[in-house]
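For this depiction, one protein chain was excluded, whereas all remaining protein chains were kept in their positions.
After this line comes chain A, so read on.
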Amino acid sequence: MTKSELILRIGELNPHLYHRDVERIVTAIFEEITAALARQDRVELRGFGAFSVKQRDARKGRNPRTGETVAVEEKVVPFFKTGKELRDRLNNRAEAAPRPAAAPAAAPLPGQPGKEPGSGQ
């Protein structure tokens, strides 16, 4: 599933919203997570998982092709830890389906939105 497929799906579930607004909503969510991580904040989404950043010290690396030693500066990397509920669902435990996501458009969705031509946005 790509971002544009996700947007289509959310649009199908919310037929009263303009496509453009659904796009803005989905973008706003990931943008908010990104901004939080850029501030080194933690993002905790119960049932889904938690995003955080980890500090990596400077180290001596090696160019694998030439064997040459290079200095790698210290850096911050994004990190994600899967939440318990999602981890369990991935392994078919907790079959108590968390919420049947079919509220308004319970009708004709075969789960998989068709590939859109030019969905690369």
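Here is the rule we go by: contacts are C-beta pairs under 8 Å (C-beta built on N, C-alpha and C of every residue); 3 or more make two chains touch, one makes a residue touch a chain; residues count from 1.
Convention: contacts and distances are computed from a predicted model.
The listed options are "NADH-quinone oxidoreductase subunit NuoE", "Phosphate-specific transport system accessory protein PhoU", "Integration host factor subunit alpha" or "TRAP transporter large permease protein", and the UniProt record of the chain not shown names that protein "Integration host factor subunit alpha".
Interface residues of chain A with the unshown chain, by the touch rule above, are 1-3, 6, 9-10, 13-14, 21, 24-26, 28-49, 51, 53, 75-80, 82, 86-87, 89-91, 98-99, 101, 111, 121.
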